[in-house]
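Every protein chain but one is kept in place in this view of the complex.
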Amino acid sequence: MFQFDTLSIVFVLLILLGSVPNIFYSSGYLPHIERKMHYQVHYFSFILSMIGVVISANALVFLIFWELMSLTSWQLILTEIKDKTTIEAARFYFIMTHFGFLFLLLFFLIVTDGDLEIGFVNMKDIASDFAYPTLLFFFIVLGFLSKAGAVPLHVWLPYAHPAAPSPVSALMSGVMLKVAIYGLFRFLFDVLYPWPLEWGIVILVIGALSSLIGVLYALSEHDIKALLANHSIENIGIILIGFGMGMIFDSLGLKVLSSFAFIAALFHSFNHMSFKSLLFMGAGSVLHQTHTKNIEKYGGLIKSMPVTAITFLLASISISALPPTNGFLSEWMIFQSMLSSSHIDNTSLKLAIPFAVFALAMTGGLAIACFVKAYGITFLGLHRSTNAKHAHEVNFMMQVGMILMAGVVISLMLFTPFYISWFDKVLVGLGMGSIYAQIFPHGMWNLHSVGINGGVVSPVILLVSLVGLSIFMMFGYKVLNVKERVHNTWGCGYKTSAKTQYTATGFAGPIRRFFNWLYKPDEHFVKQTIAGHESKFSSSNYEVHVKPLFEKSLYHSVSRVANFISYWVYRFSHFEQTRYAAMIFNLMILVLFSYRIFAHEFSWATFVLEGVVMIISIKVLIVGDKK
Amino acid sequence: MMLFLLLLPALIMFVMSLYKNDKAKRILSFTSFAILLPMIKLFLLPKPYHIWGDYLIADGLNTYILLVSSIVGIGVTLALLTLDKHVKVSPNAYRRFYRFFAIFWIGLMFSILSNNMGIYWIGLELATLSTVYMIKTNHSSSAHKEAWNYMIVGAIAISLVLFGIILIYASAKPILGEDAMSFNLLLAHAKDIKSPFLFEIGFAIVSVGMFVKMGFFPMNLWLANIERASFYPVAALFSGILESAVIVGFFRFSKIAMEVNYDHLFIFIFTYTLLTIFIVSFLIFRAKDFMRLFSLSGIEHMALIALFWVSGGTFAALLHFGAHAFLKPALFLSTGVLESNGKYKIAGALKGYKGKKGTMFWFLVSLFLLAIISLPPSPMFFSELYGFGAMIAIAKKSDHLLAMIGAILFLLILLSVIFYRFVAIYQSMKYEGEKNEKRVYPSELFSLVIFALSLMALLLPITFDYLKGIS
Amino acid sequence: MILYFLTIICLLLLAPILLSFIKALKMILLFKKPISLLQGYRNFSKLMQKETIISSETSSITRYAPFLVLSPLLVTMFFLPPVVKGAFYVSFVDAFTITGLISLSTFFLMLLGLDSASAFGGMGSSREAFISALVEPAMVLTIFSISMMAGDLGIGQAGVNLAYNFPAEHMSSFLFAAISFFILLIAENGRIPVDNPETHLELTMVHEAMILDLSGVYLAIIEMAASVKFVIFSSLFVSLFIPFGLEYSPVVAILIFIAKLFGVAIAVAFVEVNMAKLRLFKIPNLLGISIVFAFLSLITFYVLGY
Partner (left out) sequence: MIDFLIGLFLATLIISLFTTRLYGLLLWYSLNSLTLGLLALFIGHELDDMAMLITGIVTILIKTIGIPYILKNLSQKFHFVRQINPEIKVQYAIMLIPAILVFTFYLSEPITQMINENNNYIAISISSLFLSLLLMMEHKNIAPKIIGFLSMENALFLLGITATDGMPMLVEFGIFLDLLMAIVVMNLLFHNEEAKV
């Protein structure tokens, strides 16, 4: 029923690392939740069901825990109902997760031959006998990636994650998405190995698209939790880039490079878990104090909430992939594996990979911009609203949660070799060779890329030198004993006030303008002019709302189609009400005719004849004449 | 002897209902508990057990269905105790209801236990006709209209079934003579039937009759309207018991048809149920009141059960049947409470229940609602897993693998449309709308608990083994 | 090892002179009286003596960020390719780390801009974020391409390899990469046409806007960071795209290297004099050119093969 191989254990570790600090945070958050019982029950069963998914050893158990995970997380989103949007978000989340489940169900049914209690390893034989392995691959991709929130199945994510209570957002974004990644590892390796080249490319393309689209929508977002949720899409994209590179390398026979890319993907999963949880906790603390999710209403919180601010800063640096943080290291590994693509023989593929490199680099740049915005607008400057003015540091338990999570981030930074040795064991367990010795050939200080003439990074040395230099300079500053004077910021002669600061909308302005073709934003500009002068006004308000393109084009059209069909079905069904006998009459003719045709001497002519007869009889008997 | 024992509770009920007495109401509902005793006795006997020669034979399949139905019957009669608290009912109507319930029960028992197509049909007709009158317990003009509708459509459907039975009989008479009526002999000699086409026509007509009776395509709103118009316990009886009598017949006929020509059978049922679920799912998408919602979902589940059965997923079909038979009456009974305060109002229906009873009530109803869309650990989750597994197995064997998988995917997507609607309704019940104080009575709660316990019993490994043993 | 530290110190000392040199050259070209080459040092010492005004709206970020802006750049100095044959160098640090370190410095600079609560700071940060987001992919791709040509992903090793085996067969790739990198050099260091470091006009400011509220030692540190950044970029450009002169004796090699740095400075000065500052929303066009060239460079490299 359960299995504890290295992959499972590593993911259990991930879940525990993500949830133990979260439990502290959640216990601090608890007094503010109305339905405590509901929350607690679902919270803990959510964590347990995630663990259940990663340790399950057969399809039945896997599916049960998978659905339980969806169920409990859905209920958790519904813990605090503030407005209708929460309800809609929860519904959207649940239907999307169910949509993914369908594909998983189909996948499992096909690879188990109906006996759901066989182990994963036994599925391999059945899967290899199946005529269309690519179909299975797409089932898996749709199933897991809809949970992971990869483009184009990501639209629910920026609604659902922010709607949950903050500890739950942290768990969902930080941990639950990784369970989907676990699924990819588990079933692509255990069941569908070996892969054709195309599969890897599919994953790579999805990854590249997700990373870019995620970060672009994050930038235009004013809701801090939605911003973070969009970043989850981006990071899932990065993980998938690593994963896709691994698959490509593997199908080309470059086993060592492939292991390296997979390790990078695993490492980034861990990193994303750590900093995203931390960011959501920080955002939750801010939200908790200011009672608004609108980033424009914050400002200056670093003065009143130092612990939150510092941990948030750490996580921001890490998610922006700046050295020497853990986020940087995993992204570095993914970069290195992509740069090793010069060993590929296939020229067209080789020419395509720079685009992925470009996407990833662009993502990095935009992520920096985004987190400068998130951090700067939230914590720096002056208070932008009275809510922000009255904020103070959160309670002890929440602080403990954040500090513990920061500890996890730092541990991933400092003990990279330890973690990587475990990831290496995972891949050995999945049937790849061990490459730990190639990554750390000279002790644990330098992290080597395994490509020929690959790069090297030494995280600890970087960290020490950066911190050392900074401290040295600060020490110098102290020694110099510089005279200091405190004065207002110079505002060109005007008084500096909260209103003169740059807003988040303004901050993202240049980038938003550059990507206007993608965003197609709704702009609202209201100006109260004085006496008809263009340039004189008493008040003005400018707002921009960006609705995701995919939501407009993909999801709304789906719901329109559903509405359309249901409308006609409804009319058709109401039509039947008085003409039961006629309906049965026609039905009988249809069934008997079809039986006659298909049972004996099938020919197209009779088939067409049947159609004509049916149309006439329906016209005559059911529709009747218009009165 | 056994036959008498089985019929005894119904006869007592019939006799009791003739007395005019205020206490009769209570006594009647308690006699309904007596239904269970012979059932358990029958359940424990070695199978197959000949109750009445070759005409009534108890085997694993029908005792299971009978047991499920009797539990449903008990639950429904319990809830009947407080019917007058929610709607206006005269004591006379009560007694008449029980009188016809007794007849209904007798007919049901005959049709479920029968090993003879003719007796099966007679039982079914008896049950159908008595339900016509049960609909009429509600003295509203819409109920009257629907009772007539039911009379007409039910009569057509049942005549079609008989017509089909005679055709089947005609096809098998050359080899079996007068014994061509009995299911088990027919099954054993299905391969020898000289004119399979005649049999297939017969089967097609029988199944069309049954499907019409269960409200499949194109009669989708018919059942919903009837259940809307009648009192909620009647709706519960419909969905829980009457359909089980129909479906048991379908099981038996299709078993024979499988032997005759499996491909034809499968394509026919598959197309038909797919069409049904297509229409039903989009009707559910627009459903605006509980009764219609639940009865449409009942149609959906019946279609699924039929589909699972012909796909060879016997276990899945039976489990799904059991789960549906417990869940749906439970939901119908709770609509009585849910709708008692302002009809047709979904938003906020689960709000405003005070105290232990209230909490328990909304908790149970939420559980049922979530279980009916097959979220784990509902038995429906397992049955759907296994049922779709069986369908995939069929798909793998067929020549049109991709088309089959596409069709199954389509089916799953239709189910997820229903899923979406139920989730939306659940959320709206729980989190939207006004908070009005509502009352729950112990007897209703008790019946819901019975259903919940029976659902849990379905999940026991013992039950799984038992169900896997049938087939 | 000594040479290694000597070069770094030499480069550090050279940093303010280079910037002053550009300014002086521009003034000469505009027929003005040029400033002294040591103006950078003068400014520095002047600022070090002044008192520091800290605005009351700011937080602790303003107190620490200047150091965090400078230190990644200083660390980067250690990773540059060698100037002299036989000198110690850190061979393995790759493009991504260097880009990362520079971005780290920019990250804190942008936070600094937002911390002062003035409209200017935010404006500068916003523009800087925009530009650096576009610079990052171009930078990674360019350095990726040049390291492909050099046969090593480590920047230091790449510089050495290029000096010894010039990839003459990939001349077109090489040229594309060089153009791309030169544009990046201009963009990252805030030179015309991307940013004008000499005015304080709100329409054009990027870098200056962010540091408008700094004074005294903090301003000195930031100015120093700016000059260090220029030296890093120009020496990277010199080592990777003009990879000659490593084989001579140390003194000659250093002299050649310095001459090449001044050459870059002259080129920058000429560009500045001959071009007008671009509007902010025209900047992507320029950076787009850089990205396209980086791509072209990689693609021609791949298509032509090894």
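Letters A, B and C mark the chains as written, and numbering starts fresh at 1 in each.
Assume contacts are C-beta pairs under 8 Å (C-beta built on N, C-alpha and C of every residue); 3 or more make two chains touch, one makes a residue touch a chain.
As the structure is a computational prediction, the values presented were derived from the model and not from experiment.
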Interface partners of the hidden chain - shown chains only, full complex considered: A, B
Listed residues B:Ile119, B:Ala390, B:Ile405 or B:Leu467, member touching the removed chain: B:Ile119
Absent-chain contact - pick from B:Leu61, B:Ile201 or B:Leu319: B:Ile201
Residue of B:Lys85, B:His144, B:His189 or B:Arg286 in touch with the missing chain, whole complex considered: B:His144
Residue numbers in chain B that touch the chain omitted from display: 55, 116-119, 121-122, 125-126, 129-130, 132-133, 136, 139, 144, 147-148, 151-152, 155-156, 159-160, 162-163, 166-167, 169-170, 173-174, 178, 181, 194-195, 197-198, 201
Residues of chain A in contact with the chain not shown: 578-579, 581-582, 584-585, 588-589, 592-593, 596, 599-600, 613, 617, 620-621, 624-625
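One rule holds in what follows: only the chains that are shown with their structure count from here on.
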Cα-centroid distance, chain A relative to chain B, in whole angstrom: 43
Distance between the centres, which are taken as Cα means, of chain C and chain A, whole angstrom: 35
Where chain B touches two or more other chains, by residue: none
Chain A-facing residues of chain B, complex: 149, 152-153, 156-157, 160, 197, 200-201, 204-205, 208, 212, 217-222, 225, 261, 264, 267-268, 278-279, 282-283, 285-286, 313, 370, 375-377, 381, 385-386, 388-393, 396, 401-402, 405, 408-409, 412-413, 416-417, 419-420, 423-424, 427-428, 430-432
Chain A residues within the chain C interface of the complex: 300, 302-303, 317, 320-323, 328, 331-332, 335-336, 339, 342, 347, 350-351, 354, 357-358, 361-362, 364-366, 368-369, 371-373, 375-377, 379-382, 446, 448-449, 451, 453-457, 462, 465-466, 469-470, 473-474, 477, 480, 482-491, 496, 498, 500-503, 506-511, 513-514
Parts of chain C lying in touch with chain A, wherever the complex brings them together: 48, 51-61, 64, 67-68, 70-72, 74-75, 78, 92-97, 100-101, 103-104, 106-107, 110-111, 113-119, 121-123, 125-127, 129-130, 132-137, 139-141, 144, 147-148, 151-154, 157, 212-213, 216-217, 221, 280-281, 284, 291, 295, 298-299, 302-303
